[in-house]
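For this view, one protein chain was removed and the others were kept in their places.
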Amino acid sequence: MVGIVGYGAKIPRHRIKVEEIAKTWGADAPSYKKGLQLTEKSVPAPDVDTVTLSVEAARYALKRAGISGTEIGAVYVGSESHPYAVKPSGTIVAEAIGAVKDCHCADYEFACKAGSEAMFTCLGLAKSGYVKYSLAIGGDTSQGAPGDALEYSAAAGSAAFIMGAENVVAEVLYTHSYMSDTPDFWRREHEHYPQHGGRFTGEPAYFEHITGATKAILQKSGMKPQDFQFAVFHQPNGKFPMRVGKMLGFTKEQIVTGWLVPVLGNTYSGASPLGLTAILDIAKPGDMIMMCSYGSGAGSDSFVWKVTDRIKEVQNLCPKTRPQLDEHKIYVDYGTYAKFRKKILKNK
Amino acid sequence: MFPSRTWRENPQRYRLEAVKCAKHNKVFFPPRRVSPGSLDGSSLKPYQLPNEGTIYTFTTIEVPPSQFKDSAPYVVGMIELTDGTKITCQVADCDPSTLKIGQKVKIEFRRVQTHGEHGVLSYGYKAVPAIQGVTTV
Partner (left out) sequence: MREVAIIGVGMNKWGELWNDSLRDIYVDAAIEAIKDAGVDHVDGMYIGSMTPGLFVGQEHIGSLMADYLGMKGLPCTRVESACASGGVALKSAFLEVASGHSDIVIAGGVEKMTDCSGDDATYALATAADQEYEVFHGATFPGLYAMMARRHMHDYGTTREQLAHVAVKNHKNGAKNPKAQYPFEVTLEEVMTSVMVADPLRILDCSPITDGAACVVVADLATARKICKKPIVKITGIGHATDSIALHSRESITRLDAVTTAAERAYKMAGKKPTDIHFAEVHDCFTIAEIIVAEDLGFFKKGEGGKGAESGETHIGGRIPINPSGGLKSKGHPVGATGIAQAIETVNQLRGDAGARQVKGAKVGMTQNMGGSGGSCVIHIMEVI
């Protein structure tokens, strides 16, 4: 049996409300809240980045897996906000959790699906027997340009999964990946903020790839939406995952557990993986979970997970995902947010 | 900051690796080469510091040194870990006016110094209050 042996989530404590951003730009907060279906988002403090969030998430994953860092044989960090342009995030994470030095390691980048691709790689390593335990991370401290619609949603968080063939808490039954060259969202080298194609990010991009990957995995598995207790789709805003779920025949009840975006924002590579951690936090043995990521550029990875009996032993070992969202919050104003995100031009 | 200086400290700063002296029954952090008074390190064995503790004392730095210019004001505290070892580090994600001696904290992995826009990033430990609730700043 191959699957998730341990998982962990880390969401920073700082938050900013949609109203606070809208006030700065003279925008209408209620229409943004309705349009994006989100009310606030997480904000990384200056001492928080993809690596620090990933280390904390990985430490929780190790604890739930019941193994030490030295037993990890591969580390892959998927993000579009790696702190260095050149120099891996993964080595820092591996060093911090003690997964050194006999270990595979690389950083992944595929917009918001870099994390799910890392998960797929690690499942493959477990299935092939090449590596006993491997660590897959999806996390971001996303950037949205000041005043852009993305600024209301671009958030921070990280999810970590240890994949292996023993002591599995959620078995992977099927996977599928679906991709094409679709430039809906991009950031050129040396640019601070991404560019996007507005409504072009919707139909031909997000919806095309998520429905493509999900329909294919349903066909592969011979399963129907009703066979799942939970579903999590990439969540760039509150609206898209609910709409794509409905298009595919999933209900709001199946989606709502992993639907973190209304109070978390879009954590890019962390978005669907964090949703999965929130589901695993409350799932029961035997539950079936549909997961489908989306990364601009563009592609989707879908997974069918089956929760095992061991889930009950690990759920309470570490802070769960929802409580991290609902508690420990520190609200910041736009000035503090702008300072944190280095949006203020300073004298060098 | 030349990278070797920060790289060399990784085991201590990333993983809180210390040594414990069997002779003195005392923990040394960072690890050292010899046990006091012995000219010999054979009694020093690798030891893992706990990642929880309480605030022993603290201050809010309003006038920072040059490398922390963008971070001020920030809290520096001395943390007494659950095994009694004391370490100095920042207390992050907190409202300084509510901090108290004896308050419970947890050690987290954070960026400690960035060495400007171009330098190597130095990561390490910071304490965060082990409290729940909602704060507005």
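We just call them A and B in the order they show up, numbering each chain from 1.
In this section, a contact is a pair of C-beta atoms (placed from the backbone, for glycine too) under 8 Å apart; a residue touches a chain by one contact, two chains touch by 3 or more.
Remember, predicted model here, so these are calculated numbers, not experimental data.
Asks: Could you tell me which shown chains are touched by the chain that is not displayed?
Replies: B
Asks: If you put the missing chain back, which residues of chain B would it touch?
Replies: Touch with the absent chain occurs at residues 5, 9, 29-30, 56-69, 71, 74, 76-78, 86-90, 96, 101, 112-113, 122, 124, 126.
In this section, only the chains that are shown with their structure count from here on.
Asks: Could you grab the centroid distance between chain A and chain B? Build each centroid from C-alpha atoms only and quote it in angstrom.
Replies: 29
Asks: In the complex formed with chain A, which residues of chain B make contact?
Replies: 10, 14-15, 70-71, 90, 92-93, 95, 108-112, 121, 123, 126, 128, 131-137
Asks: Using the touch rule from the top, collect the residues of chain A that touch chain B in their complex.
Replies: The contact residues of chain A facing chain B are 13-14, 45-49, 51-52, 55-56, 59, 83-84, 92, 95-98, 327-333, 336, 346.
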